[in-house]
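Note that one protein chain of the assembly has been removed; the remaining protein chains are unaltered in position.
For reference, chains read A, B, C, D and E in written order, and residue numbers begin at 1 within each chain.
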Amino acid sequence: MTEYFEDYRVGARRVTSGRTITETDIVIHAGHTGDFFPHHVDAEFARQTQFGQRIAHGTMTFSIGIGLTASQINPVAFTYGYDKLRFPKPVFIGDTLRTRVTIKEKQEDPKRPAHGRVVEACEVLNQRDEVVMYCEHILLASKRP
Amino acid sequence: MTEYFEDYRVGARRVTSGRTITETDIVIHAGHTGDFFPHHVDAEFARQTQFGQRIAHGTMTFSIGIGLTASQINPVAFTYGYDKLRFPKPVFIGDTLRTRVTIKEKQEDPKRPAHGRVVEACEVLNQRDEVVMYCEHILLASKRP
Amino acid sequence: MTEYFEDYRVGARRVTSGRTITETDIVIHAGHTGDFFPHHVDAEFARQTQFGQRIAHGTMTFSIGIGLTASQINPVAFTYGYDKLRFPKPVFIGDTLRTRVTIKEKQEDPKRPAHGRVVEACEVLNQRDEVVMYCEHILLASKRP
Amino acid sequence: MTEYFEDYRVGARRVTSGRTITETDIVIHAGHTGDFFPHHVDAEFARQTQFGQRIAHGTMTFSIGIGLTASQINPVAFTYGYDKLRFPKPVFIGDTLRTRVTIKEKQEDPKRPAHGRVVEACEVLNQRDEVVMYCEHILLASKRP
Amino acid sequence: MTEYFEDYRVGARRVTSGRTITETDIVIHAGHTGDFFPHHVDAEFARQTQFGQRIAHGTMTFSIGIGLTASQINPVAFTYGYDKLRFPKPVFIGDTLRTRVTIKEKQEDPKRPAHGRVVEACEVLNQRDEVVMYCEHILLASKRP
Partner (left out) sequence: MTEYFEDYRVGARRVTSGRTITETDIVIHAGHTGDFFPHHVDAEFARQTQFGQRIAHGTMTFSIGIGLTASQINPVAFTYGYDKLRFPKPVFIGDTLRTRVTIKEKQEDPKRPAHGRVVEACEVLNQRDEVVMYCEHILLASKRP
């Protein structure tokens, strides 16, 4: 689905389908990244923390939260980077996440006149509509030829 | 290994052990996140791109790059967020990554007088010492009681 | 265990050992196939459906149901295909499956005089002996030399 | 994307994106199903077969081939079953698969007057456009209210 | 397949089917155990070692080598332990392993008169018939009632 820089509308918004975070996801993420911190993989330790249970890795909430948006490809845009990645609330086993993407702003790119920068605000929401992750995804989108 | 805000020294640097990114990692990451974009999982498509081969997901380079730093736990610090996440070079199957962490700056946290903010510059390097990922990891570290 | 076309007896039956379908199996199957339909991976969505909970992918019930039969190899037979694959009941997390294989019929193969077709009726049963999957597995077996 | 029985057009066709079958997929599928037949997991044995190398499990080609079609959900249709599942050519490590779905026919469903049967011919193609799998997917789609 | 203590014959021998150790197996094992030692996951590091390449974890050779023997269950015997676990040769990616099990000796069990101890010598062989792992598996088998 080709979308040029000119086609992005500030304020446009979409919400992805949902996905339940399982104990399996946490075990796979620990093994995938090598991060076996006890907050994620030791239920006895986690019981003593302020959260009272194991919590998801921030890197996993980011990977799955962004992965949920990967249902459509725009062949004339690519990722430049991410800013302001924050985790306002913990994610627990059994939470169901979906991602709300809002076009936040558009900017000229001084170095690349054939492209423009599109900033997508990505909010990962849980089943209580709480924001558990926020970041700004910066795209470089081609201008219409 | 307890490290208080006062203990962090700007300029201090450590480099993690290395890890080779395999085709397996990419397949696992696609399945873990649901991101099956052809740049990552379709070798025929990838052959036609500017890179000539499949590339790692940015979310994976981030997850594994940060995971490599998870060998030591500081019980009096926690992650506040990440800024300026960028991917200056692609990561290919067979590249070996390690992460260089440099204490970049320390700041008072206006809202939390008992904590300070520590900014770690995280650079993920490949086997040719090229920076394939950069981000700034913001920690909140307790001040010495 | 070599078994020629002549050795198969119509009506012969075997039942495999059992295997409990876990949440892990569903998460792995979603990632393995890229099928993240909310019926399988979104517990909130699934709560609203007629089943009230997540259900297994049909492709997984097939793969595991047939996999359960893979304990013995017949070097002189190979799979020609499957017919009439049906899913009369849903499979839920926690169900324990086993497969009942019955030799249903034997046929000459008009194009391959050295082989015959053997049709195995495969029924996947849950712990309440309900048939959750049915298919007919068509084998081509060598005739005795 | 709601599509009623009346909306399906016989002859309509779509082709999915592609996916390269990796050694990882075969190892994961063997572990997921418990089918460790040497044709799939023993490279020394496979070297002696007519194919000269390891081949994918039929159940995997089916699961991934159908999974590739799972990019769009029709909330008013569901799977009734699959017929005539065949594997005309082997799938090797490194092959890139995509699935071509053609609406083959539409039928009234004698027992369910509010639904109709839609038969989708699913062909899994490799990078040389050879059909490596064929099946007929039978959907039950609601009629327009 | 019920086998009582009296049924085991010293000197009896069986060889399992084979399985090729893949890069995938090593990546999965590292993630499963948390052992990311560079000998297993860092190809650049491994190139400098005496072996010139990554080697399998000893715990994986043991787990897969013993797993290969798990094709038949004896309901009247159970594992007491393992002795003399040794790794005379390294296992590399691409090696094909199978396990040769020889009944080495039988002993009365002084504390359990209804059982006897059976010692199975387990040798894991590679495709050049070199022993890459050795251990003695001690079973407790019921005596015939």
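Everything below uses one rule, namely that contacts are C-beta pairs under 8 Å (C-beta built on N, C-alpha and C of every residue); 3 or more make two chains touch, one makes a residue touch a chain.
None of the values given here were measured: they were computed from a predicted structure.
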Legend entry - Options C:Thr22, C:Asn74 or C:Thr102, residue touching the unrepresented chain: C:Thr22
Legend entry - Touching residues (missing chain, whole complex) on chain C: 17-20, 22-25, 28, 94, 96, 127
Inset, instruction - Please give every residue of chain D in contact with the chain that is not shown. - result: 28, 30-32, 34, 36
Inset, instruction - For chain A, enumerate the residues touching the unshown chain of the complex. - result: 23-24, 27-28, 36, 38, 41-45, 54
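Here is the rule we go by: only the chains that are shown with their structure count from here on.
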Inset, instruction - Can you check how far apart chain B and chain C are, centre to centre, with Cα atoms defining each centre and the answer in Å? - result: 43
Legend entry - chain B and chain E: spacing of chain centres that average the CA atoms, whole Å: 38
Inset, instruction - Two or more other chains in contact with one residue: find those residues in chain B. - result: 19, 23-25, 28, 32, 34, 36, 38
